[in-house]
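The block underneath contains the structure these notes are about, expressed in structure tokens.
One protein chain omitted, others in place.
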């Protein structure tokens, strides 16, 4: 039984932790909140130097080719620090889209720039309020031209490239979908900033008017390709969520030990003790589910869809709970702008929505259970 | 604003309470558990003398004609005492079936005997595991003959008459259903005792082989009639549930005040205090929803279906929670046979299942919300 | 059992309606609920005008005796007036709620005739606004742990310290202030209450920015603020008893928080509009279960309120039912709005103009944590239910008999 990260991976995690606790303090997050800038450019530059974006990108595409387990430990630390950088969109979603659907030429052309952070990339799915469904996709990709509108695109203000879920034929269903790869630095591609619940992660509306774009992957496979990408991203994001949830527990504990009421630390009141115990239990379960997801992702196991859904649901529940009860444990000050609690509360929701709602993932999970039990 | 019971109704409640706290102690419930008898005959006889069964039955049918509000306060006390008598099946279900669907002649013939408790009646719906659905009803009623099998019929061992949901024509759907009124004291009607989670409420399987029966209500209206009966029964049973939940809170409080651990009453520990506070909140909400149901039932308001569903869901949730956390508050002794906690735990589930699962009632509730908002 | 007025109630309701028809316009559409902390100059001016009008008729505080400008009416009449007023398009007089609901009753209970004569009417008319200065950084749930010092200096007291979570301080003229006058006795015994002008030299008001971005509360700093002993309310060292009078009223005031009107109807509406995997969200069984769960809570609270009003209407003291409202409402708002955001999908993360309904659910979700804390945290309210309603024993109080300056503070 060897169900844990290796010593090397743990060492990488420690290094990432040390680096981020210096370079990505709550002050840095606050700076992005209050400056109105879309991300922390200085931090992004240093992450580029560390080569983190290329952790799981094979060496022949300019990555470090370390693998997904290494990327998972980095993700946990980024989540812990609430790093306000376009990492998840660029690495978990854009790069993985290329790896899943890209042609050899496309990978050769773009992945090295991703690995070096020269390119910020994103994945544009939603076109309005509600679930992303094949039949709701109105953006079209015909003869190399992209037309339509995408909303709530994370890091859309800074992305140089986007993978866009579009309709490539008259087929109004799943089979008609096509992933399009588009360079956003062209007249036909416009972007507009959108306000979001998490000011440390920028959102944008992207509008395409006869924008030049290229096909990514085969038509008809777009939907299944997209879901393969989302499964991978779900595992990686689960580590960010587990990291965030763990910090919330530590913050709540730290404050409860310091804060006195009625002549004793509030950490000695059962209401607080049991609240934190509940957080601990949820966090442990989420971590274990995330580990299984990491195993499935790193080995390309056929259990990945189930493991990814379980990791996603478990981590989302844990971070939601830890973030809101961390504020509650702090009381009034926890709800002030000056305290950092609300950064985690907002991020927990943002991550919980970014790859689709829990409902969608729970449904995927049970579908996988049905398949695995079908035999 | 006059949203409470009248002084007369409260007086009736107090009388019922006094009577039951003498005649229906936990010892009496335990006797039914351990004697293996199906109900408390002595208690049933005394209830007959009090005329409770006729509380809401109009005077022209031999009842007291007091009304449903009076029946609600009696129901709460019966629930409080876990009265092991065939009251809910006879009064809330059998009598109401007659009032909803019965012909003048049928009402004249049977209701007086119900009011005087000479007849024990029940309502037989389920034919197997799973929800009761029109398409699952295989019991047939043709040319005055009833054939088929019903399961989990509450008080089926003691009932003299049953209202049976059957199929009256070849129409396999809702329209083909027919309610049949059957005298169970005949060769064509056989009964077999079934074990249940609540030994203080007997269950039986009823088998009909060319049993003589008569139609109750019009064919095609059986399903809507049945649901009207269930709505009425749901409100009345909600009062039993509210009564039971209230006793659980009182038991848990009483024990927590008496029981010392670590040198203090366990009632002084926040884990217990907040547990009981949660019980109190759930019970108050359930009581208020039940009151609204009582108002709708007593005035024949068109809000009854919504009010009944809300009362049912709220009361089921409150009793479930109070019953299980009452055991938890007691600790080890709460799970022993000698303590009374488990009577309430088992009854809470029995009542929660008796008129159909929460899922069914939640669905009804939202359907009503959709209708009421449709305008 | 019915929802009808008694004849007297019906008569009073008719009077109120007539007066409102003569003095205000009925609401055009349904009430959208007032955004918290929206209290700019103009709306305050309008509020004061409307309050003055109500005061002339005795409607500003219906249960107060006529002598002090009330109507000498019943609590039920106050409820009826509120119900009717809510149907009219009138200014939000929330700015006077704390003053009239908590401060002035305390003044009336503990101040002399002349003081009452001087301050009650202006407050009633909205000419003067009062705020309540109890909570401190050092004493949140544990109010009595406050540290703001008042030291005797001849006929005056010199006050130094700070208060926090003060609503409306920025536009208040006066405040009631709870101070520590003797740190050498146990915490409840060394407190003294005063009232003071918020314009006094040494008083500084700073708004507190909340996580939601709003600034409904303030922090107040006191630097050598001089208060004449004549402005003391109650005896020296009796401040806690005086404060209890005030806090008793607070529970009632805050108790009924509704969470800005976001509830099942809005969610139902959303579920009908949105398409999810298997069709309209409203047809999804999981969505239906959630809606039903939240509906029974909302309905349960609504009919609990009716039961309370019935008690009032029958001239009885309302039971403790009221104390459950905020616990239920605050968590429901947090869960319901989070669920709504999930229904909205990835676009659920948007706020403001780009969000559905200008981000109503998002705002609800952002403000919910505050609602779970302000006016008593969920945990404190459960203690109150356990102790005052169910009669369970208090938790162990290690600081009960310890001199305040010897009690553990962790600092």
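Lettered A, B and C in written order, each chain numbered from 1.
One rule holds in what follows: a residue touches a chain if its C-beta (ideal position, glycine included) is under 8 Å from a C-beta of that chain, and two chains touch if they have at least 3 such contacts.
Since we're looking at a predicted model, the values are computed, not measured.
Looking at the full complex, which residue from A:32, A:69 or A:230 touches the chain that isn't shown here?
A:69
Quick one: which of A:87, A:239 or A:295 touches the chain that's been left out?
Result: among the candidates, A:295 touches the missing chain.
What chain A residues would touch the chain not displayed?
Interface residues of chain A facing the absent chain: 1-6, 69, 249, 253, 256-257, 264-265, 267-270, 272-274, 276-278, 280-281, 284-286, 288-289, 291-292, 294-295, 298-299, 309-310, 313-314, 317, 359, 361-363, 365-366, 369-370, 373.
Using the document's contact rule, name the residues of chain B that touch the chain not shown here.
Residues of chain B in touch with the missing chain: 125-126, 128-133, 136, 151-152, 194-198, 203, 205, 258-265, 269, 271-272, 320, 324, 327-328, 331-339, 341-342, 345-346, 349-350, 352-354, 356-360, 363.
Residue by residue, what part of chain C touches the chain that was omitted?
Missing-chain contacts on chain C: residues 278, 284-289, 396, 398.
Keep this in mind: only the chains that are shown with their structure count from here on.
How many angstrom lie between the centres of chain B and chain C, each centre taken as the mean Cα position?
A distance of 42 Å separates the two centres.
Quick check on chain C: which residues sit in contact with 2+ other chains?
379, 382, 395
Could you list the positions in chain A whose residues touch two or more of the other chains?
Answer for chain A, listing residues that touch two or more other chains: 269, 271.
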